[in-house]
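Heads up, one of the protein chains got dropped from this complex, but the rest are sitting where they should.
Let's turn to chain A:
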Amino acid sequence: MKYSSVFEIIGPVMVGPSSSHTAGALVIGRLARKMFGRKPDQAMITLYGSFANTYHGHGTDIAIVGGILDLDTNDEKVIQSFELAQQMGINIQFELSEIQKRHPNTAQIELSDAHGKLVIVGISLGGGKVQIISVNGFELNLTGESPTLLVLHEDRAGMIAKVAGLLGNHNINIGHMEVSRKDRGSEALMAIETDQLVSEELMREIEDMTHILMVSGFTC
């Protein structure tokens, strides 16, 4: 089901003009910010297809930066997002790409600071609904609507059972789960959408398990 709530149809309440190119773009930027988990020093945004052709008219650039500042779609400050980013010392760069992606409304966002970097690709499905289709090169399908756990680990047998088992012990229910890897035996990424929030301590507990490289969690 692409849309599950009536408020995805009658909604979002938002700063205009476009739900796919303004509100949806903002949500993609905001998911990047939530995944990164802190204010970035640098943001590199690449727009494709209809985003690239009509970004200025729709305020797509203004909206994505508003999301990176963790603003909501109905926040009137979104219009000044470029000035706000400058005041906060965030360096913003845009690039328009000619490459035609599978979906016309596609954006890649790279956030970085001294401690690390995150690269995500998001698509805006229309009506303000979005999907994150790749995280640091791992192919996925995340909506970010429920709490999400990202577990980077070595590609070994039994890893899924271990992590899912631990979540089960803390009666965390898994709503949606994907495992994605670039090539066999190297690294793999688990993306787990849960019904309950996963605590910091539990995330650290997972991170301490063998073959687990990094654990991060976010919710929109």
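Here, contacts are C-beta pairs under 8 Å (C-beta built on N, C-alpha and C of every residue); 3 or more make two chains touch, one makes a residue touch a chain; residues count from 1.
Here is the rule we use: contacts and distances are computed from a predicted model.
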- [ ] Write down which listed name, "Oligopeptide transport ATP-binding protein AppD", "L-serine dehydratase", "Cytochrome c" or "STAS domain-containing protein", is the UniProt protein name of the chain that is not shown.
- [x] "L-serine dehydratase"
Task: Hidden-chain contact residue, picked from the options A:N74, A:N91 or A:S199 - done: A:N74
Open item on the list: If I consider the whole complex, including the chain that's not displayed, which of A:T54, A:S112, A:N136 or A:S180 touches that chain?
Closed with: A:T54
Task: Hidden-chain contact residue, picked from the options A:T22, A:Q108 or A:T148 - done: A:T22
- [ ] Write the list of chain A residues that the hidden chain touches.
- [x] 1-23, 49-50, 53-54, 56-59, 74, 76, 79, 103-105, 125-128
